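Only one protein chain is missing from this complex, and each of the others stays in its spot.
Per-chain numbering from 1; labels A, B and C assigned in written order.
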Amino acid sequence: MSRFKVAVQVVPRRGLLDPQGKAVADALHTLGFGGVSSVHVGRHLVLDVDASSEADARKLTRQMCERLLANPVTEDFEIATVAPA
Amino acid sequence: MSRFKVAVQVVPRRGLLDPQGKAVADALHTLGFGGVSSVHVGRHLVLDVDASSEADARKLTRQMCERLLANPVTEDFEIATVAPA
Amino acid sequence: MKFGIVTFPGSNGDYDAYRAPIDALAEESVYLWHKDHDLQGADVVILPGGFSYGDYLRPGAIARFSPIMQEVTAHARRGGPVLAICNGFQIACEAGLLPGALQRNASLKFVCAPIALRVENADTIFTSRYDARQLITVPIAHGDGRYSADEETLDRLEGEGQVVFRYAPDRLQAAEAYNPNGSMRDIAGIVSTEGNVLGMMPHPERAVDPVLGSADGLALFESILQRVAA
Partner (left out) sequence: MTVTARPGDPTITPALVAEHGLTTDEYDRLVAMLGRTPTFTELGIVSALWSEHCSYKHSRPLLKTLPTKAPYVLQGPGENAGVIAIGDGLAVAFKIESHNHPSAVEPYQGAATGVGGILRDVFTMGARPIALLNSLRFGSLDSARVRYLFAGVVKGIGDYGNCVGIPTVAGEVVFDPAYEGNPLVNAMCVGLLKEEELMRAVAEGVGNPIIAVGARTGRDGIHGASFASEDLSEASDAKRPRVQVGDPFTEKLLLEASLELIRSGHIVAIQDMGAAGLTSSSAEMAARGDVGVVIDTLKVPAREEGMTPYELLLSESQERMLVVAKAGHEEEVVGILQKWDLTAAVIGEVIAEPVYRVVEGDRVVAEFPGIRLVTDCPTYEPEARESADVKSRRARDPHAIPERAEEADPLWTLERLLLSPTIASKRWVYQQYDHTVRTGTVIGPGGDAAVVRIRGTDRAIALKTDCNGRYVFLDPRVGAQIAVAEAARNVACVGGRPMAITNNLNFGNPKKPEVYHQLREAVAGMREACEALGTPVTGGNVSLYNENPTGAVYPTPVIGMVGLVESLAHVTRAAFTTDGDAIVLLGDNTDELGGSEYLQRIHDEVIGAPPRIDLRAEQALIDVLLEAIRAGTVRSAHDVSDGGLAVAIAECMMMDRGRLMGAQVDLSPWKALPLRALLFGEAQGRVIVSTPDAAAVLAIASRGGVKATAIGTVRASSGLLEMTIGSRKLRASVGSLADAYHEAIPRIMQRTASAQDVALASDSVV
């Protein structure tokens, strides 16, 4: 068993209303950052996972995303990094 | 001017209570993912930034983080990627 | 008749849901503990409002794995009535008892206000004591009430009469601002295909006594009583 540091990104499914993304964009414009567009806000999760291999850690993480971390109706997830902790 | 795709991660500052991370860790344990620890939940932002260069895009992004995207009192941010869009 | 109200960690509408059948119908209520596997013979299960598990991660995401939810799901499969209110609606969607999902209000703000609803289907076990298209006033109190589903699901819900309540303009809300959370197609409440699970963001259990401003939720409990006792 080794420990892996895993990062997961959960983002609103494309095409769905993203009021938070819109609010961020509006606010940035108000603050004078005019050259910003297409803002989206999702969740960033970091966790330590004990697994026998990197592949195993990845598999476990995928299962966690499918069961809990992302809502399949509205969100997509992506496993960003899996690295020895 | 070119357009860059930027990803930013904002996470709760270390040492501060992260009740959300704890709740997610507990839930994962209940679901049988016993080998998970040290869970933290933050935000993942993706945005398009118009800038003269990659360095410029990075600089703008840093300013946006400092002014708006991260709460300087309770959060740390990290610019994950800056790439031509 | 017996109402069973589930208490999840962080539920806070369980008390109101517990009182409503007792105070308004003189029927029986029992609390059901999330760690148990026992519905205590409840005829109707209420998943109440609140912030189960603090709404951490997503509202309802963690609560749906509670032991009691296995029993609630089995009860629903048997055709038993389930009334899922607010956080309960979120849990029911996460648990797959109802289609769709509830997302952050479009305003990004929690909103507590009396709200006008139109009864879209007065033919369910929950709404038989209302008139079709009746306008009622019921409080809402939520930060994540924006009902979302894909177009196909929405069309099916509408086609099958599963949309039970819709936000509607009345004297309190300007016509352009009556939808308090940005729900798709103004949906405030839906029933399952079999008609025995109702999920809704507004709080009928907070509207059973005129002294609190509205008793328009009373007919919902009376409908259940009439149909389930029959």
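The working rule: a contact is a pair of C-beta atoms (placed from the backbone, for glycine too) under 8 Å apart; a residue touches a chain by one contact, two chains touch by 3 or more.
It should be emphasised that the depicted structure is a prediction, and the values quoted were computed from it without experimental measurement.
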Out of C:55, C:120 or C:216, which touches the unshown chain?
-> C:55
Touch list for subunit B against the chain that is not drawn = 10, 12-20, 23, 43, 68-69, 71, 73-74
Against the hidden chain, subunit C presents residues 9-10, 12-13, 15-16, 19-20, 49-51, 53-56, 104, 108-113, 139, 141, 143-144, 171-172, 203, 205-206, 209, 211-212
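As a convention for this text, only the chains that are shown with their structure count from here on.
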Mean-CA-position distance for subunit B and subunit A (Å) | 9
Let me have the rounded angstrom distance from the C-alpha centre of subunit B over to the C-alpha centre of subunit C, please.
-> 35
Find the geometric centre of each of subunit A and subunit C from their Cα atoms only, then give the gap between the two centres in Å, rounded to an integer.
-> 30
Could you list the positions in subunit C whose residues touch two or more of the other chains?
-> 57, 61-62, 65
Within subunit B, the set of residues that touch 2 or more other chains is 24, 27, 31, 41
Which residues, counting only subunit C, touch subunit B once they are in their complex?
-> 53-54, 56-57, 61-62, 65
What residues of subunit A sit close enough to touch subunit B in their complex?
-> 1, 7, 9-11, 24-25, 27-28, 31, 33, 35-51, 60, 63-64, 67-69, 80
Parts of subunit B lying in touch with subunit C, wherever the complex brings them together | 19-20, 23-24, 27, 30-31, 41
